[in-house]
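Omission of a single protein chain aside, the complex is shown with its protein chains in their original locations.
By letter and in written order, the chains are A, B, C and D; residue numbering begins at 1 in each of them.
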Amino acid sequence: MAREIETVCITTGPAEVGDYVTLNIGPIHPAMHGTLRVITKTDGETIISAEPEIGYLHRGVEKLGENLTYKQFLPLTDRLNYCSAICNNVAYELAVEKALGIEVPEKAQLIRTIMMELARIADHEVLVGILGVDLGALTPFFYLIIQREEIYEIFEWHHGARLTNSMGTIGGVEADLPDRFHQKWPKMRDTIRKANDETDRLLTHNRIWMDRTIGVNAFCADDALNWGFTGPMLRACGVKRDLRKDEPYLMYDQFDFEVPTGKHGDVFDRYMIRMLEMEESIKIIDQAYAMYQKLPEDAPLMKKVPKIIKPPEGQIYHAIESPNGELGFFIKSDGTDKPYRIKIRPPCYMVYQAFGELVQGEMISDLIACLSSINVIAGELDR
Amino acid sequence: MVDWQIDLIKVIFIWVWALLIAVVMTWVERRASAMMQDRLGPNRAGPFGLLQPLADGIKLFTKEDIIPEKARKILFVLGPPLFALPAFSAYAVVPFGDKIVLGGKEIILQVSDVNIGFLYVLALGAIGVYGMVIGGWASNSKYSILGGLRATAQLISYEVPMGLALLTIVLLYGTFSLREMVLLQQGTFLGFLPNWGIFKQPLGFIIFLVAAYAEANRVPFDLPECESELVTGYHTEYGSMRLGLYLFGEYVNLGTLAAITVCLFFGGWSLPYVDMSKFLGPVSYGIASFMVFFLKQAFFLFLFVWVRWTVPRFRYDQLMGLGWKALIPLGLVNLFVTALLVQLTI
Amino acid sequence: MNFQAIQGEGWLLTKAEQLINWGRSRSPWPFPYGTACCGIELMCALASGYDMARFGAERVAFTPRQCDVLIEAGTITKKMVPVLKRIYAQMAEPKWVIAVGACACTGGVFRTYSTQQGIGSVIPVDIYIPGCPPRPEGILYALLKLIDKIEADHPLYKQRQKVVEALEAGK
Amino acid sequence: MSLKERIKECLEEDLLELTEFRGDLCVEVPKNRVLEVMSKLKKEAGFDFLSDVFGVDNLDLYAAKAKKAKKKTGEEEEEEPKKKEPPPPRFEVMYLLLSLSTNERLQVKVRVPEDDMDVPSVTGIWRSATWPEREAFDMFGFRFKGHPNLRRLLMWDEFEDHPLRKDYPLEGKGEERHLNYDTV
Partner (left out) sequence: MPRRPVVKKEYTLGERVYLVEITKGLGLTWKHFVFNIKASFRKGPHTVPTCWQYPEDRREIAPIFRGAHMLMLNDKGQELCVGCGMCARACPAKCITVKRGKRAEGEEDKYAGKTYCASFEIDMLRCIFCGNCENACPKGALVLGPGYELAEYDMESCIYNKDKLLANYHEAKAEGKLKPPKKPVPVEAPPAPPKKAAAKKAAGEKGKAAPKKEAKQAKKDEKGKKPAK
């Protein structure tokens, strides 16, 4: 891990006590993604303090996991981060496989990689699009969502669902890459790039966009680490940390890709990192696809696993780099067919707890921009 | 026909025209935005979805009318009409064509050629914001009042650069009457350029256009009803036809602003290089001049839509900064230079 | 208008009813109450690929006063129930509710301590859509079904009934 | 020097138990020494990043073990939380630590008995523990001493039970939330 902190940090913001207006934002508010709530104290448009309240989508997934078998829990992981369900599926599968002590065949690993990176692109596209919508630029969202539809089509042809994929199974994947992928990918690569380029042209150099994003919610790397930031949010602060590089899982150590980092951790950096990561994901898919094509057609897709999965007694933690950051599954097994305790470490949970500090002293409009740029997915936030 | 009958016809015509523009604009906005965003937009109500505004109107009229319990009832009711009516009234001084000869009578295509028509427009533009502020305040909702406050601040800051930009035009033409201004824009100057305000006052035009966007509360200046921040801003608590009036007023306002822009900077009904009155009959000339004016107005209306779906939104302080730190100094410099040039040339 | 015309299938009233239904069914402005996964598919249904705006379901406003159709997409937890009730109460008549997806209809897979087992017990629901989440086509299909329902409605009927009763009482 | 040895050296007598499963190290430390151990681990062993904090309820585990020890019933799945004074404390608080420089992970376990739910809060060392500790309080009822704002996080404030405890039924006890909007 390389730390590149060149920035100067100063303490800012208003401190006087006064007569402030309490403004309740959410849970039903256009920018609150459905279930988030922030109670702010405002002085005019400036936020004196903001306190996020969560739990409006607490569905008891962890408790439910204790009452379901390992295989039955897999569909529930879809419903955590529903913007990139596949990453959750694979994270859970990897965790259980770690508990079982098996490693899936190479071809399955490559298919998982390809699908995960597609999911990452889809997730980032939604984030950038929603960020645009929340800052008033609606059009890029529509350009990006079309690319997302294309990605969904590949998902659908691979395992039969668009959003809640339940891809693969413990021990491998059940289906080979679909014909759709072979036909579409060469073209899709260009259209994704084109849509990103159009978004870039509409937003990145537009002065209004720059004013709205550069320097907004800037955050220091030290604070970010202290608060437990991971993923794009941490990288935006200038810390080069990516689990795909640092703790390689699947076959990520064999791919050649860059980890983009920002400098100030402001909304613009977060946005740029996501834009650049999409490009890197395309690169990874290309490499993985080339490796995939070298494998024989009847290469194994699954490892032999017992029909009822019973990991030995013990506890493991396995984390992967989901689009939002470190997504970890802690599984405590008591040797039965049901996990004794499942704990999910959602990436945006750690980021969102610092929200009050992130937006303090900024304006209401910045609060909206900040929330969009964090990419809080209520499903994994509340679980 | 007697004079008052002619006036009445003109008034009715201008009302229908303004209404029609607003109605069609709601359709154009939806379809055009859809086309820019790679989708289709409403196309099920009537041919090409043209009856969509009608359907919306019927629905809004037959919806339950809610006045929140803790709202100021009188002001709450007063808000929407106060917003929509000034926009309509401003049409009264817009010269929407040159003149038409009907039954041997020469009729000027303008409801009333007030010699301070220009000030009248400015004044009405300022009244319109009261509708927003009152509506926002009377709703007794924090989002609404934030929207109302934003509207006030925005109006105050952008009225000034707009006034400055218009002052240069007044300096240039030496009149307050809109009709006279249009008449002065016929012909060419420097041999090849049309004698239009935009070529004589390019900077003034840009300042005016930006201020007009701010006046009309369009993206990038739609802070009073900023969807993602203030839910829907000053009309958050409004439903049914009161909301319809707000939405409608916005489009009427757009029509007015587009018409004023055309009058001041784009030569009104006149075509460059061509004098239509020479080869057209008196009746057809009247219609043709109206058509020319309408086309120019339509372009600006489309520009309003086009820009809206392209750019992001300002932040509140940036909006103020742009107004006070950029547009007003620019407007002052422009005014000074224009004044100097006018003084030197005369 | 005589008494007969009001009592029977009065031509004028029927036409007026048809007109009102036409207007209402052509402009069902949605309130996208998207809380979870189904919200993403609802977003897809509103966006370019499927474009719900074709049916006039445009102007996605998050203020309940201005919307006609509450599209409840996603899980409603017990913590959220009071909010949902309030949002529904704030909507102006006529209003319709579409419950999108398993969680909204019955709680789905989440038979847990914190999940409301279906919104049907909290607010009246017009259309249920199974699926977890349903495809955007499924949501559009439900919208079309809702439009059918609106068109078969009698918005003036209650009014008419009142008039008839008043007249009969007067006789 | 392997991680195991380093941990042993760093923690000395605070190390109660060290287990390894599939390469994941787990150390158990005494409850009243949590703060000292954590700062030591952060400063000396280089574990400078706190991934997560959460609780585990071992009620069923002990019950199953006791049952197994008593008689091998095998297939019976009936859950009978036997109150037979289980000697080990019922709850555990798990801390997941990460060293950013060496990319090593460590699980730290603290056992908490049911009658003494006070645990020192590590929010002073890592602020990332703020919400996880609140959640652990919400779900299990640990009282983190020194936490700046120990309130319920996921459930509403009037909720009484701690749902992730093993003796709380999955489908709840029929709690419902009522809000009086006029006071808000």
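What to note about this one:
The definition used in the following text is that a residue touches a chain if its C-beta (ideal position, glycine included) is under 8 Å from a C-beta of that chain, and two chains touch if they have at least 3 such contacts.
As the structure is a computational prediction, the values presented were derived from the model and not from experiment.
Only one of the listed residues, B:Ala22, B:Val311 or B:Ile328, touches the absent chain: B:Val311. Although one chain is not displayed, its contacts with subunit B can still be listed: residues 32, 35-40, 206, 306-307, 309-311. For subunit C, the residues in touch with the chain missing from this view are 48-51, 54, 102, 105-109, 111, 118, 120, 126-132, 134-138, 140-142, 144-145, 149.
Panel shows subunit A; residues 7-13, 15, 68, 71-76, 78, 102, 105, 139, 146, 149, 153, 156-157, 159-161, 164, 166, 169, 172, 174-176, 178, 180, 198, 201-202, 205-208, 210-211, 214-215, 218-220, 223, 263-266, 298-308, 310, 357-358, 360-361 of it touch the chain omitted from the view.
Rule of thumb we're sticking to: only the chains that are shown with their structure count from here on.
Computed from the mean C-alpha positions, the centre of subunit B lies at a distance of 36 Å from the centre of subunit C. The distance from the centre of subunit C to the centre of subunit D, each centre being the mean of the chain's C-alpha atoms, comes to 46 Å.
If you average the CA atoms of subunit A and of subunit C, the two centres end up 34 Å from each other.
Contact with two or more other chains is made by residues 37-39, 227, 231 of subunit B. Annotation for subunit C: residues 47-48, 62, 79, 83, 111-114 touch two or more other chains.
Pairs of chains meeting the touch criterion are A-B, A-C, A-D, B-C, C-D.
Across the interface of their complex, subunit A is touched by residues 19, 21-22, 24, 26, 48-52, 54, 56-57, 60-61, 64, 94, 96, 100-101, 103, 105, 107, 126-128, 130-132, 152-156, 163-164, 166, 168, 170, 184 of subunit D. Residue ranges on subunit A touching subunit D, taken from their complex, read 1, 24, 54-55, 58, 60, 62-64, 66-67, 98-99, 101, 225-228, 241, 246-247, 314-317, 319, 326, 328, 330, 332, 334, 340-341, 343, 345, 349-350, 352-354, 382.
Per the touch definition, subunit B reaches subunit C in the complex via residues 30, 34, 37-45, 49, 51-52, 54-59, 61-66, 227, 231-232, 235-240, 243.
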